[in-house]
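I'd like to ask some things about the structure below.
Note that one protein chain of the assembly has been removed; the remaining protein chains are unaltered in position.
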Amino acid sequence: MNEHVTAISKRRDETLGDALSRQGISRRAFLKYSAYLASIMALPPSAAKVMAEGLAKARRQAVIWLSFQECTGCTESLTRSFSPSLEDLIFDFISLDYHHTLQAASGEAAEAARRQSMEENKGKYIVIVDGSVPMADGGIYSMIAGQTNIDILAETVENAAAVIAVGTCAAFGGLPFANPNPTGAVPVSDLVKNKPVINIPGCPPIPEAMAGTIAHFLAFGKIPELDDLGRPRSFFGETIHDRCYRRPFYDRGMFAKSFDDEGAREGWCLYEVGCKGPVTYNACATLKWNGGVSFPIQSGHGCLGCSEPNFWDRGSFYKPLSASTAAPGKTIAAAAAAGAALGAGAAMLARSRRNAHLKKD
Amino acid sequence: MDLLDFARGPAIEFSLAVFVLGTIWRLAAVLLLPRRGDLSKAREGAPSRVSGAMGTVFRRMWPNKAFIHRTIFTTLNSYVFHLGLAIVVFGFVPHIQFIHGLFGVSWPGLPTNFIYGVGVITLVSLFAALARRLFHPVGRLLSGVSDYISWFMTAAPVLTGLLATSHLGARYETLLAIHILSVAAFFIWFPFGKLMHAFLFVFSRGATGARFSHRGVNV
Partner (left out) sequence: MSTAQATAPAFDSQGKLGNEERVEEAMHGFVREFGVTAALHMESCVRCGMCAEACHFYLATGEAKYTPVYKLEPFRKAYKREMGPFAPIYRLLNLASKVTIEELENWQELIYDSCTMCGRCTMVCPMGIDIAELVKEARHGMFRAGLIPERLALMDRTAKAWSSPATPAEDLPDIVEEIAEEHGVEIPCDLEKADYLVTVAPAELGDHTKALADAAKIMNKLGLSWTMHQEGFDASNIGFIDGDTDLQERLTRNIIDTAIKIGAHTVILPECGHAYGAARWEAARWYGHQLPVRIIHMTEFLAEVIGRGDLKVKPIGETGTFHDPCQMVRRGGLEAAPRIVMKALGIDLHELKDTGNLGFCCGGGGGVVSNQRATPLRYKVFEMKMRQVDDTGAKRFITSCGQCRITLDMGAKHFNWDKRPESLLEMVADNLAD
């Protein structure tokens, strides 16, 4: 794949349309793909054609991919496809000028490539970040080529057109951000204030969400509509629960009580075993994974809520959503003891007031 | 920590602490007051104090037929929202899970759609109770701020629960958080207003039952 990317990145002036036809993709197939993209992004049908035209005319987009405190899972997800697809081609089509895992260059050469791209595409390049940024102790917990992530991010986004935070770590801090957060990790949006930041959370995010967002940017030259957490509404507008194929079981009150009971085998709702679908905004239930094969709930496990902020710190994955995360046993015992003492005190006080009145006679 | 995390964690824990503290405080403060025993000789054949008390506790579940036609609205409406609350609180699976999480006990739940319907009926019934309080001269005369707070604290969880279930008005997690917070508010208010009748009615009826069964009267 690396050679492929490098080879393609040389053809800077080619349009996407040219590139696709050179690879034998028919216009019909491309239109179909555009219609598909438009539909999963909930754009009106008329947008499909505009999108197709926009995409066909789009020039190579320079992309700088910064990897900070991350696990490479997001890259794995985004580059892994079952068969060569149009998404691959779109990824192929972009000029990925800097990416630790995918680029051929290393060391100083890699850093030079980043700076060169920044210079050549000033104001036009997209910065994609995966991973959170450690802030503690001056940012020393993650450094690349002697530079802290903080500095690299600041330097790179300065002249970027837009920033895409890919994965829950970049979008919301993710696992490094989890309590007690020893590295002082923060999400990208905490540091980038003067550029639009698109969050595509998920651990990892859905490939289509990534591709769709880039395609939208390429076709329309602007970022898609975002929700209050900076996520594209088209992919993160509805909860898993609302679109879950197991929803009818929820409505009928049919729940799996454990992962190996009758209900689990019958495919009933996983609410009671901790599914976070009702509060998780993502497209897993509709787009699914691995080319639409399945998604966690379909495979018998509740949603973890991985595309939501703080999903690690919200109690057990297996605790039902409505259950309190508090363990108030001790508090309640203390409150009961205090209540009994106060009540007895109040009664004694009342008794003594009453006796004072009785004595008065 | 977002609103839902706050609601599910600290808010519920705090509210339960206030609930337990206040309830025990109030019960202890009343039950530890001096008891004036009835020294008169009991009516021949009078039941024991305990069985006399229990008799009244059960008999007062329904008004005597001499009163029923004049109290039918309050009686039936009260039954509707009390039973409705019980069904919604103890029959809805997420609620059972909530109780299970706190106390480790659980039981089978009822279908969500059924609960939803009962919730709507309960809310209508609560509004009917409020209307009577506001518009019937006796209800209006007897009602103070505390009574309206108690009404609100009861109705709010029903309303917010219905909104959360039907995803109306805001995002589900926000609605769920508001719902849980409204329940926390209910727990906090409980010991300080008339909601305490949920515990007190047994003692209150029992005291009268014991007083009059001693005299040979089935009150």
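For reference, chains read A and B in written order, and residue numbers begin at 1 within each chain.
Basically, a residue touches a chain if its C-beta (ideal position, glycine included) is under 8 Å from a C-beta of that chain, and two chains touch if they have at least 3 such contacts.
On a predicted model such as this, the values are computed, not experimentally measured, just so you know.
Engineer: Which residue, B:74, B:106 or B:174, contacts the hidden chain when the whole complex is considered?
Structural biologist: B:74
Engineer: Any idea which of B:14, B:114, B:127 or B:192 touches the chain not displayed?
Structural biologist: Going through B:14, B:114, B:127 or B:192 one by one, B:192 is the residue touching the chain not shown.
Engineer: Which parts of subunit B face the unshown chain closely enough to count as touching?
Structural biologist: 25-26, 28-36, 38-41, 43, 56-57, 60, 63-64, 66-67, 70-71, 74-75, 78, 133, 136-144, 147, 192, 194, 196-197, 200-201, 203-209, 211-212, 215-219
Engineer: Suppose we count only contacts with the excluded chain; which residues of subunit A make the list?
Structural biologist: 343, 346-347, 349-350, 353-354, 357-358, 360
Here, only the chains that are shown with their structure count from here on.
Engineer: Could you work out how far the Cα centre of subunit A sits from that of subunit B, in whole Å?
Structural biologist: 43
Engineer: Note which residues of subunit A are touching subunit B in the complex, please.
Structural biologist: Per the stated touch rule, the residues are 239, 241-242, 250-253, 255, 271-272, 278-279, 281, 309-310, 313-315, 319-326, 328, 331-332, 334-336, 338-340, 342-344, 346-348, 350-351, 354.
Engineer: For the complex, give me every residue of subunit B touching subunit A.
Structural biologist: Against subunit A, the touching part of subunit B is residues 1-2, 4-5, 8-10, 12-13, 16-34, 93-95, 97-98, 100-102, 109-115, 167, 171-173, 176.
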